[in-house]
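Missing here: one protein chain of the complex. Every other protein chain is in place.
Up next is chain A:
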Amino acid sequence: MPVNLTRNAISMINSGDVNSRPLVQVVDIKLIGNSQERYRFLLSDSESTQHAMLATQLNEQVRSGRVKKGSIIQLIDYICSTVQNRRIIVVLNMETIIPEYEIIGNPKVITGSEPETNKPMPNNNLEPSVRSTNNRYGAQAPANNTQSFRPTIQPAYQPPPNYKIQGPIMKNEAPARIIPIAALNPYQGRWAIKARVTAKGDLRRYNNARGDGKVFSFDLLDSDGGEIRVTCFNAVVDRFYTVIEVGKVYLISKGSLKPAKKNFNHLKNEWEIFLESNSTVELCSDEDGSIPRQQFSFRPISEIESAENDSILDVIGIVISVNPSVPILRKNGMETQRRILNLKDASGKSVEVTLWGDFCNKEGQKLQEMVDSGVFPVLAVKAGKVNDFNGKSIGTISSTQLFIDPDGPEAQGLRNWFESGGRNTASISISREIMPGGSKNEIRKTLAQIKEEGLGRSDKPDWVTAKASVVFIKTDNFCYTACPLMIGDRQCNKKVTQSSNKRWLCDRCNQEFEECDYRYLLQVQIQDHTGLTWVTAFQEAGEDILGCLAKEMYLLKYELQDDTRFGEIIRSRLFHQYLFRLKIKEELYGDEQRVKITVVKVDNVNYTAESRYLLDTVTKKIPIKKQF
């Protein structure tokens, strides 16, 4: 498979570009150094060469033969410095792409600006399958037969032929052919794409080991539906940030292709374009109707119920309710806004959509006004994230886009459905339930089954109901001192410590106060006819089990020191039978995995309902729907 090294890689590195992660070839390796084992590479981009020192942590790669003379490597982390009036590259991290390969091209030591040699047209369908090993063949075999490819592979390495470039040199100025975004790959020769900007990110400044920098990204969509993200750093940002506008079509060429960062980039493309100093971005003034404005792949809300947690998807629905913005304290201590709204579609299901940050004030505010005035708008969400904390819901992330009343057949179809009856059909929410499944499909298990069936061992918690009796309540540390302050619509509840002046201090709220709250953290043993197990009960469940407030028990035991009365209360609560709703999940405690069972709800046994349940199980008609 013919290989293209990154063009002008050597001169790019020499001029300070240490971000492009180019593909180069190791023409020579020399072991140098008196006391230390140091390797010096001679790197080539098929035209020019440059010495590079290998960082010692990579020495093993040379010793083991993973990289050798002729290897094609990708420089990942590298710097370029001047040593004794010469530019030397230091390679801090690299990856061998092809361990053995013929020397490509006609590399010579860089002296100054070199005229470009003539390159033929790019191959449309070249696959980036350069990970094949054992590539000793000399004749090139193009991937397909439609295009001839650059004849740069020589059968065996020979000293550079003794010809000089003489005569007039013509640089190939012909514009590169426009290819579909889906065909872009790093081993492409010249390419150009024509695409519309569907999203433009903010300008961000950062500071890392190499200094300060700035970056911004934008997303492109072409007429074949291909999408790709484009990123610009530092000086390139200044060139293009004001030029790029969402909705406009551009002709872009001469960027470098690198693997996409999947945790930030949710477009369906394994590559990302990085624009450089020689990249070109041209606004296409003639409107190209063949390129859609946005590309969606909407999922019906009923499908979201089975979507994986943290997956990214598009959804469209009618907004049926919008809640006001509330300030929320995030884990990193920063405050942000949150708004919850509900979306309904023709699948008979509805879902909660959580807007974060700016979305609350912009689109969120607009939607609130619309719903308040009796209008039910269509909302399309592109790149929302699935959250499975309370049933399934969708949350916005930084790359989410919201479209109110968009054009398009899906929006129109939704509107028609809503107006002709959809408005009045009840939808089942896939989000509202604290306990997934709710009362419709409760799973009843015996305590022995929890262990036998290995519940809680998968990556999602298991929610079951068990009928059992309380047989033991641990009285040490049955509650903790909690922060009573409110954060948004919820109480902070973080454990607080007592400061020297007998006041309570909360680290999260950063405040001191006189009185703290007391909340249950009960360890309880429950038992049924099959076995027994420990469970943890928090506030509400604790109150149900003990029948009084944590504060009352705390005062009784520690302030009044009335152990008699305390013991009486505890004993009086033993051997009551309840229906426990349990959340079962395996968690890491230090080094070992332990199954932790939390009581989410405590219900008294309703004898009529329970009798019916038992009768049904006896007659083997275990109900799918409870009829209570």
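Some observations on this one:
Keep in mind that, in the parts below, contacts are C-beta pairs under 8 Å (C-beta built on N, C-alpha and C of every residue); 3 or more make two chains touch, one makes a residue touch a chain; residues count from 1.
The definition used in the following text is that contacts and distances are computed from a predicted model.
This figure omits one chain of the complex; the name its UniProt record holds, of "Replication Protein A 3B", "Ferroxidase", "AP complex subunit sigma" or "Myb domain plants domain-containing protein", is "Replication Protein A 3B".
For the chain left out of this panel, the touching residue among A:208, A:242, A:332 or A:608 is A:608.
Across the entire complex, the residue among A:209, A:334, A:426 or A:618 in touch with the chain not shown is A:618.
Listed for chain A, the residues touching the missing chain in the whole complex are 608, 611-612, 615, 618-619.
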